[in-house]
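Take a look at the structure set out below.
Removed: one protein chain of the complex. Kept in place: all other protein chains.
On to chain A.
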């Protein structure tokens, strides 16, 4: 009971949002009556294709890694060190039974679905796919047990990932411009993932509008919506700088370099949707249009960040300005004067940055 509270209940409580999204995609997007046929088609699809099955197994593996990481993290916290003196002294079958039960309570959603899939595959005559799923599921249940038992025997053991991280820290120096990128990857993965998934969907939907006739202005509209989706990340960038990088203005770095560093960061940030855009319009778009679309996206983000150097720009004012800028660029784009829009945004962002950088002061509540 205590172990359920420590591991199982906390796991599902912590990942409620994740499970709600998964639940919606699996049971919420089709009417109740069509659910069996929907899942039957889905299972038939991935058990009938080796490539698709490999992709599904990869997703199951990722979920399993999530479960393992959760248990290991719990075991690594100070407040749960008592588990080494309790769970750690179990021996023989009792030990394996406890760990298998704990792991199954976390891995159950995937295990149940994979066993159902194996059954469907057998019924459809996909015997190899069924065997692969069974063996894969067995591996997913058994392999983590050794990790848990090893962890219990070696409480202070440095894991491979940590060793790799140590090597990385010794060898690679993080450049100044990449700090916010690291922050997003380390502590704000959810916001980054939401913004990137939203951008990818926007690009896919926008490109689907152009099956008959190519028009770069349609793509520009998609890019403007992408920029809107990223604007939250830009707002959080200021918060991060205010809280953790108050040392930055003290460094003897010329303003032009700081401005370019900001551009470099945002260029890296918009790289996934830029690559997707090029991939989706490879046959239709002219390279100059790609340059235009990417620089439009980049200039928008740089202008958004520069606006945040004005005093007393709160969330409401910021998003008001974001919308005004996007609408202005939308009209310029429709009139095909997008290059003027890019030049205007860069000029404005540069002037604001140049004049406001050293005059900016974090709001008092953030300093506190």
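Note that contacts are C-beta pairs under 8 Å (C-beta built on N, C-alpha and C of every residue); 3 or more make two chains touch, one makes a residue touch a chain; residues count from 1.
Keep this in mind: contacts and distances are computed from a predicted model.
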Per UniProt, and picking from "Nitrogenase protein alpha chain", "Acyl carrier protein", "Sarcosine oxidase, gamma subunit family" or "ABC transporter ATP-binding protein", the hidden chain is "ABC transporter ATP-binding protein"
Which of A:22, A:141 or A:176 touches the chain that is not shown? A:176
Touching residue (missing chain; options A:77, A:186 or A:283): A:186
Given that one chain is not shown, which residue among A:3, A:22, A:245 or A:267 touches it? A:245
Touching residues (missing chain, whole complex) on chain A: 166, 169-170, 173-174, 176, 179, 182-183, 186-187, 240, 243-247, 249-254, 358-361, 364
